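This is the structure, below, for whatever I ask next.
All protein chains of the complex are present and in place, except for one that has been dropped.
Up next, chain A:
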Amino acid sequence: MTRDPALSVDGLSVDYPLSSGGLFRRARSVTAVSDVSLQIAPGETLGLVGESGSGKTTVGRAILRRVPASAGRISFEGKDITHLRGDALRKLRARMQLILQDPYTSLNPRMTVADIVAEPLLVHGLVASRAEAAREVRGLLDRVGMPADAADRYPHSFSGGQRQRIGIARALALKPSLIVADEPVSALDVSVRAQVVNLMQDLQRELGIAFLFIAHDLAIVRHISHRVAIMYAGRIVEVAPREAIYERPVHPYTEALLSAVPVADPPVQRARRRIIHPGEAVDIADPPSGCRFHPRCPIATERCRDEVPPLEPKAEGHMAACWNRGGVMGLRMKVHS
């Protein structure tokens, strides 16, 4: 991955207000995402995995400029977009799209499929006439594998998988170079998940779209991602190419996460050791000092309690944030310094 990244996020933090400040009290806030950095190359899929409340959705929303970043820099196609506003932001929206989690609520029930898919084209003035819009819509629906007669019907007459295809067609209408897919298949039946994921992969191959694929389903992430980032309590703890992270996890949290995925082979599954780290999930309104995983970590030391571990290279293209797990590269760097 030596090309210029399509998206580069540097030190992103996002605060959410917990309570608005009154006349006499200060506003309280919670840092949902702190110091997250990541890159996505054109045509690449980065899987972003984490448990509920780990901040993965917030990262996606911040990249799309739906929630304000309290610190850090987001650049997209070489341009700093952290502080874009108004019309410039609207124009940017044409290049970056979102696929939402719940296909049942993400389509306006009062609009026909044709109107839903054509809306981005009309809003950005990309089509001159209704006839042209109808032509474009037919092409888009065909591309996502929907029948042509779907155009005149309303969303309620389609199944979840079909609706998600409509949502994908809408996102594709503007020919974006990056799509943030926020758990796009977790609301779907297992039987149609693969179809939708395969569709996304096909589209990526044909159109060179970069995906930020947010999910908690590790099997699907493994299937679709080129690289995977693991989040814990608002921080990225490990980023690596797909095979590296699944075969040679570095961070203790990643290990535990992977060991929780069952293997579809009973003898193997019985022989596996399930790694469980006891302890409460982190309350991110009051996160632990140092490494946020240290209260549950089996190899935590004094240093983990006091200092935040940096996300640093542990092997070729493999970054992790842990003081006590040094990869080959980590050792080599120590020798050098």
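The rule is simple: contacts are C-beta pairs under 8 Å (C-beta built on N, C-alpha and C of every residue); 3 or more make two chains touch, one makes a residue touch a chain; residues count from 1.
Following the convention adopted for this analysis, contacts and distances are computed from a predicted model.
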Refer to UniProt and select, among "Peptide/nickel transport system permease protein", "Phenylacetate-CoA oxygenase subunit PaaJ", "Urease accessory protein UreD" or "NAD(P)/FAD-dependent oxidoreductase", the name of the complex member that is left out.
"Peptide/nickel transport system permease protein"
Per the whole complex, from A:Ser157, A:Asn198, A:Gln269 or A:Thr301 the residue touching the absent chain is A:Ser157
For a quick check of understanding: of A:Gly72, A:Gly167 or A:Pro249, which residue touches the chain that isn't displayed?
A:Gly167
Of A:Leu100, A:Val196 or A:Ile209, which residue touches the hidden chain?
A:Leu100
Identify the residue among A:Arg73, A:His124 or A:His223 that touches the chain left out of the display.
A:His124
Residue by residue, what part of chain A touches the chain that was omitted?
20, 64, 66, 90-91, 93-94, 97-98, 100-102, 105-112, 115, 119-120, 123-124, 154, 156-157, 167, 170, 174
